[in-house]
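Here the structure comes first, spelled out in structure tokens, and everything after it is commentary.
Here the complex is missing one protein chain, while the rest keep their positions.
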Amino acid sequence: MAGILVYSEKQQLVRELLGKARQIADEKGTAVAAVYLGESIPADVAEFGDWGADTVYTVASPLLVGLNPETYTDALAGVIEQVEPDLVLVGATKSGLEISARVAARLGAGVASFCVDFSLDHGFVTADCMIYSGVGKNTYKIKTQPALATVNAAVFTAVETGGVAKVTAVDAAIKEPALKIIEYKEKAAAGVKWEDAPMIVDVGQGMNSQDDLPIAESLAALFDGQVACSRPVSSERDWFPEWLGLSGKRVHADLTVTLGISGSVQHVVGIRDSKTIIAVNTDENAGIFSQADYGVVADLHEFVPIFTDVLKAKSAKLA
Amino acid sequence: MTQKLLSLDDRLGLDKYEIDEQSHIKIDDTCCVNCELKPCLTVCPAEVYVWAEDKVAIRYENCLECGTCTVACEGGGEGGIDWRPPQGGFGIVFRYG
Amino acid sequence: MDEFDVVIVGAGPAGATAAYLLAKAGLSVVVIERGQEPGSKNVSGGLIYAQIYDEIYPNFWEEAPVERAIAGHSIVFLGDTAVTAMGYRDEATAPPYNAFSVLRARFDPWLAAQAEEAGAMVMPGFTVDELVMEDGRVTGVKAGGDELPAKVVVIAEGTRSQLLKQAGLREDYDPKDVSIGIKEVIQLPEQTITDRFQCLTADEGAAYTLVGHTAGAEGGGFIYTNRDTLSLGVVVKIDSVYKSKRHPHEILDEFKSHPFVARLINGGEVVEYSAQTVHRGGFHLIPKMVGDGYVVAGSAARLLLNNVMTLRGMDVAVASAAAAAQAIIEAKEKDDFSAAGLASYERHFQATSVYKDMQTFKNAYPLLENKRLFHVYPDMVCDIMDDMFSVRAQPAKKGYRALRDRMKEHDVSLWELAKDMVQIGKGIAI
Partner (left out) sequence: MKIAVCIKYSLDASEVKVDPASKELKMAGVPYKVGVIDKHVLETAVTLKETYGGTVHALTVGPTKAKESFREALAFGLEDVTLIENPLEGEVAPDVTAVILAKAIEKLGDVDVVVCGEVSDDGFTYQVPPRLAEALHMPQISFARTAAIEDGQLVADRDLEDSVQTVAAPLPALISVMEECNTPRRPTLLEAMKAKKKPVNIWNVETDLGLSIAELQQKAALEKVHAEGVVVHRKQYVLKGDDLNALSNELVDLLLADHIIEGGA
């Protein structure tokens, strides 16, 4: 086809990749296709057309189960060989990272990892990639055709186009895998991990007592968020089993509100990937204010309940 | 010609640490409650020691391993601080020194 | 694992030098260092005086990562905004060099490498947890889950010397006798430093000792030029820090805010913040340096030469290590590692030029107790200089009159001044 092929086992990620692919393809006058791999093909697979796909290539096989890397590699490689795209965008889930690399090795292709932007120029792909956990950005020219790139969730934006996609079944040769899945356990949906929360309330030593935690919980509840903490709150006061920071977890929420956090770099590492940071601290000179988008110099115990009420009254929906 | 004033956290953020999961500093709380001067709260250049309600809380991960707390505690306090060097390879890593 | 002749605790200048000399003499030596790399835990103001290093490591400056050869030494009294300075400079473009600035994380690995090349085994990344004692005799160390026996242990673990304390081999320190050094490494372009400190080339540097403007804490500050950084810090007595109720970094801020200092560091970017305890020095504080099966060297033995103008720790450390090594080599010949067998350590140390310098300046130590020196005189001297140099509407005064008026203003009696002058004189002049 020449053009852009998009694959992820996560449907939302496919839509995001399609959003960007459509935009670039329109600029260059080329085509966009999505790939669906699975045991069977759901009836609504053509709906990717709504999100920008001209074509949806499907591979159905009883061997396409449990994200077995061998069979998924066979299938995706088969589609690519048949379709011959310029660029393959793969969602950077664990499975996506694994099979994109295997496919690339098999086809002698290059993979741009954690791509955040790309362009198609003069017959080759140029990709901007995050390096050193986001400290830097490299621009690569990918010298192979196809070129592959892995893309994280929430890097590109899904755009509803209202188009119609043609669904084409591809006959890819899938071998019996050497790797066998003995037991498959879905992870419990309950207990959202801090890393996955859209919003975090980050509690520090400025919170006086565990009895004050509902202040943070009420605020978090407005946004389906999670209450997390700094290391001393976890290890010394034992309010939480885990903490955020260099030695703990790292979050990338849309919104993080820190309460009584002073802002040591060791801690800030844990929250700095948040899109927006609001800091509440009584100490005007606290380092956290230079790391935050919005700072409030106030006692969190007094301020947060009022802030929560105002949010409730005006809006509590992340943009 | 103004030099940007650095907060302590800014300064500690410049340094490199290999943080151990276990604290290399232990505190005898009863000593601290009886300690009038509490010199550790003042002399530590990393403010590792913070008074939290009724005891000294330790932010051991910020320790610069200078030894000032032990001297101040032995001579000016009640000897409640038990400071041992972090286990090998952990703690502060000076790149200039 | 066979027993080593010598286990050395700490790969700083003392430990590494002892290891180097002992390994060269054919003894089996292991150095245990708790930092990931030698030097990664080590902080000092950053001057080494070259003479003793040159004796042990001839022409070391050709190979070792030294920063700049010090050409200018100044002592500066910081008044409120004014300064009174006294400087000395000579070119330092060729040997013999007097002093070099160094950064320990770069310099100490070189020293450790010399020891390793000479045949010592250097084991970084392991903390010695305790000394192994049998009947009051040190027989080895415990480290990294293992016990390592040795004929003699060289304790060169630096200013804290926790091991000696745990083993009951030293007394508690008195906060009056220990200072805290708070330091920043400040990055500036190499050429800016060369120009700003009036150096001829990037190989040449300057050292400032500064007195005053330390937020009421007794002590002083320093600024040394490295190649593309400055080492800046204050060294203040620990008891005066907690009495002042000011945090160490606030004292550092006050020091940095003085216009004289601010101008020197202008535009610089702080790249590291560090701290270290500094012993006051003085013979009366030196602990027992020798015992059955062990010797103590360097800062662990509280060895420091402080005459207000210069602070010498790293060359005293090396001198003591060399003396200790010599004693251990003799002990090995006699196969007697008891306190008696090692006793020549103190004798050898006393024969060094460094020790003689310590003796020369032994009366300088009381100066460090003199509050007026840190709180009153820097300002007063600046005020008197102001009287000397400023033209005002009021009639000018001659020197003595200016002095008397300013003494009154600063509440210094003639008797106190005379006493202090004698003290300063005895300490560093006569």
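As written, the chain order gives the labels A, B and C, with residue 1 at the start of each chain.
Quick note on the criterion: contacts are C-beta pairs under 8 Å (C-beta built on N, C-alpha and C of every residue); 3 or more make two chains touch, one makes a residue touch a chain.
Keep in mind that what you see is a predicted model, and the values were worked out from it rather than measured.
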{"item": "Hidden-chain contact residue, picked from the options A:Glu98, A:Glu217 or A:Glu236", "value": "A:Glu98"}
{"item": "From A:Ser40, A:Thr139, A:Thr157 or A:Gln210, residue that would touch the chain that is not displayed", "value": "A:Thr139"}
{"item": "Residue among C:Val66, C:Leu148 or C:Met358 touching the omitted chain", "value": "C:Leu148"}
{"item": "Full-complex contact with the absent chain, from C:Met123, C:Cys199 or C:Val278", "value": "C:Met123"}
{"item": "Positions on chain C contacted by the hidden chain, ascending", "value": "1, 30, 32, 121, 123, 125-126, 143-146, 148"}
{"item": "Residues belonging to chain A that touch the chain removed from view", "value": "66-67, 69-70, 73, 93-95, 97-99, 101-102, 104-106, 108-114, 126, 130-144, 147, 150, 177-187, 246, 255, 269, 272, 276-278, 284, 289-298, 302-303, 306-307, 309-319"}
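In this text, only the chains that are shown with their structure count from here on.
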{"item": "Chain pair with more C-beta contacts, B-C versus A-B", "value": "B-C"}
{"item": "Inter-chain centre distance, chain A versus chain C - centres from mean C-alpha coordinates, in Å", "value": "52"}
{"item": "Inter-chain centre distance, chain A versus chain B - centres from mean C-alpha coordinates, in Å", "value": "38"}
{"item": "Distance between the centres, which are taken as Cα means, of chain C and chain B, whole angstrom", "value": "22"}
{"item": "Per-residue multi-chain contacts in chain B, two or more chains", "value": "8, 12, 14"}
{"item": "Contact footprint of chain B on chain A as seen in their complex", "value": "205, 208, 231-232, 236, 246-247, 262-266, 268, 285-288, 290"}
{"item": "Touching residues on chain B, where the partner in the complex is chain A", "value": "7-10, 12-14, 17, 19, 21, 50, 52-53, 57-59, 61-62"}
{"item": "Complex contacts: residues of chain C adjacent to chain B", "value": "34-36, 39-44, 103-106, 108, 124-127, 129, 143-144, 159-160, 162, 172-176, 178, 180-182, 184-185, 229, 238-239, 241-242, 244-249, 253, 256, 262-263, 265-266, 268, 270-277"}
